[in-house]
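Here's the structure, in structure tokens; my notes come after.
Here the complex is missing a single protein chain, while all its other protein chains stay put.
Should a chain be cited, it is by its letter among A and B, assigned in written order, with residues numbered from 1 in that chain.
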Amino acid sequence: MATLVPNIILNAAILGVIYGFLGLSLTIVYGGMRIANLAHGDIVVAGSFITYALTAKFGYSPIAALPVAFTYLSVLGYGLYRIAGKRLQNSREPELASFLFFYGVSLMISASLLFVFDADARAISFQFRPLSFQFLGLRVPHARLVAAGVALALVPVIFWALYQTIYGKALRGAIMNRDALRIVGIDIDRLSLFAFSISFGLAGMTGVLIALVFPAFSPFSGMDYTILGFVVIVLGGLGSPLGALAGGMVFALTEQLTTLYLGQSTGLIAGFLVLVAVIVVRPAGLMGQVEWRA
Amino acid sequence: MTELSQATAQNTRKDAYQSASSRLTRSSLLIWNATLAVMFAVAAAIPWASNGLSFWFYLLQWVTLATAVNLVAGLVGYLPFGFVAFFGIGSYAAAVLTQFHGVLAGWSICGAAMAGTVLALLFAPTMRLSGVFFSIVSLSLSIVLKSLVSILPEHVAGGSSGVTITAIKDPSLAYYLMVALCLVSLSIATLIAVTPYGLRLKAIRDDAGAAAMIGIDVTRLRLSVWLLSATIASTCGGIEALYSSVIDPSASFNMLISAKAIIYAALGGLGTVMGPLLGALLMSVVDELIWARFPVANLFILGALISLTVLAMPKGLIGSLLDRHPRFRRWLF
Partner (left out) sequence: MLRISGVSKSFGAIRALREISLNIEPGEAVGLMGVNGAGKSTLLNCICGLMKPDGGAIELDGKNIIGMAPHRVSMMGVGRTFQVPRSFRGLTVLENLIVAPSREADREAKADRAHKALKRVKLDRLASNYAWELSGGQQKLLELARLIMIWPNVVLFDEPFAGMHSDLCRMFIDELKEMLQQRVAILLVCHDPGTLYRLSRRIIVMHEGGILAEGSPEQIKTDPKVVDAYLGTAH
């Protein structure tokens, strides 16, 4: 038990980073465009399957899957935005319309995965050497360390892009006020298209990381990740990139620690209950801006 | 000249009256009621005419659920992703009552209805939230409920393997109960649509603050329709448990049930009475056809169909018709 708790906490922290990363890519699109991407989880799973294909069929390292997943899925995002983005945003209830549209997309993606890879759960067979690291009495699987490392390396890049570049600022501005941007003369459609593709690409990369961390994935795990992503960003505060990370961390820690103390089936319950509790106390989430307007 | 203006005045007054009963003409209501009557006469005759009762049972179930979820989603403006919680609690209430406590079918359905009402009261505080916050919290609560039900001891709620009802085995009774429930929920929806109550609910959906400012009791009205909708869903779940006689946590609290109910209602047209009915009917049939015709590509086609419909008609079939062709506003609602 003595080493178990720190071990669990360390692993939960790694999971938290991945969950946060999952939320980060979702919040870019939801926060800025009010497009609720219900297919997010399926894109993640598509990323996992790309990793599977590259490692199992061609023997590449999962790291090589990162750019591949990013490219393929951002192209998919580009296409989808071209087809539907504007229509959804201009419809009078963008949230509802996008929920439905992306539910359809989610079905299409999981059907395609099902067609190519069959319904069985898959796992990547690639193994890092050594299998795990040992330090200060803690044992961390190599794969998890790689996954967390990749996420931690990418987060500063995303934050830099969001907070330092003109496009990132405009995107965060769009989270607050779309019309104002239009007046200032920013081409919001190009920006949205760009952000949308990036978000899909990042979701694909999340899929690679998830393939490293979780033992198995199937064409039908998509909805679970979508839910997880939304839970994380609602917990952290909509449209707050930092909040997404915090939300991921809080959720993972609650889930893992409860599992340790109260058993397998209680972890998820506790995670969701924490979400409900946080939202009841602070309706805007951990780091969201509080809505005052009556 | 004066005669003419008097005639116009008369006309406006008549118009005003018609608008007061939610802009419908008497005849359009009559036609609607007649259609309902015919449909339910057919539904009641199905057990004699067809031996595939199952398709019809689930058809009615989806109409009921879509109509129920529309009360909340279309009239109050919440998207309850965890709507299945009510369905599931109803299933469990009915199954546990009949199987473990020897309660008669009729009473166990009453129990299911009550379970839904109580659960809705417990969840009522979530109505303080709006938008995705509400949807995600609702979804979370349904997942929590599902996990809780499956970790209850086996003699209480069957545990993770669920409950098999052996005490009562009467699918045609369950079928008729579903016919009745479906009729009741469509009647309630119609009644709401033509009374000031429905008008006020829609006002709340559009702008709760402004609604309060003209004296509408937002909290009470929201709560009432929330309870109504949840009770219909849990009754529906109870009847389904009796019909299928096998329930388990992952089937009874399957998120797909919420998703389907919302999608059917939305494709038909949220906030209308005919929309959810039409959406559920069409999609059930389409679903059936696709599964039969395209064994491999069925999911893909279903997904494509949903996405394309939304792009073409963001407000659903009925909603888009009403938007684009004002002349339908007298006939469709």
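The rule we apply is simple: a contact is a pair of C-beta atoms (placed from the backbone, for glycine too) under 8 Å apart; a residue touches a chain by one contact, two chains touch by 3 or more.
Since the structure is predicted, the reported quantities are computational estimates derived from the model, not experimental observations.
Any idea which of B:Gly116, B:Gly162 or B:Gly271 touches the chain not displayed?
Only one listed residue reaches the unshown chain, and that is B:Gly271.
Tell me which of B:Ala212, B:Ala251 or B:Val286 is the one touching the absent chain.
In the full complex, the listed residue that touches the missing chain is B:Ala212.
In the complete assembly, which of B:Val184, B:Leu199, B:Leu223 or B:Val286 touches the absent chain?
Here the residue in touch with the unshown chain is B:Leu199.
Can you name the residues of chain B that touch the chain not displayed here?
Residues of chain B in contact with the hidden chain: 12-13, 15-17, 19-23, 196, 199-200, 202-203, 205-207, 209-219, 271, 323, 326, 329.
In the analysis below, only the chains that are shown with their structure count from here on.
Could you please state the distance in Å, as a whole number, between where the Cα atoms of chain A are centred and where those of chain B are centred?
32
Inside the complex, what are the residues of chain B that reach chain A?
Residues of chain B touching chain A: 79, 125-126, 128-129, 131-133, 136-137, 139-141, 143-144, 147-148, 150-151, 209, 255, 259, 262-263, 266-267, 270, 296-300, 302-308, 310-311, 314-315.
Spell out the residues on chain A that touch chain B in their complex, using ranges where they run on.
Result: residues 30, 36, 83-84, 87-88, 91-93, 95-97, 99-108, 110-112, 114-115, 223, 227, 230-231, 234, 238, 265-266, 268-269, 272-273, 275-276, 279-280, 283, 285, 294 of chain A touch chain B.
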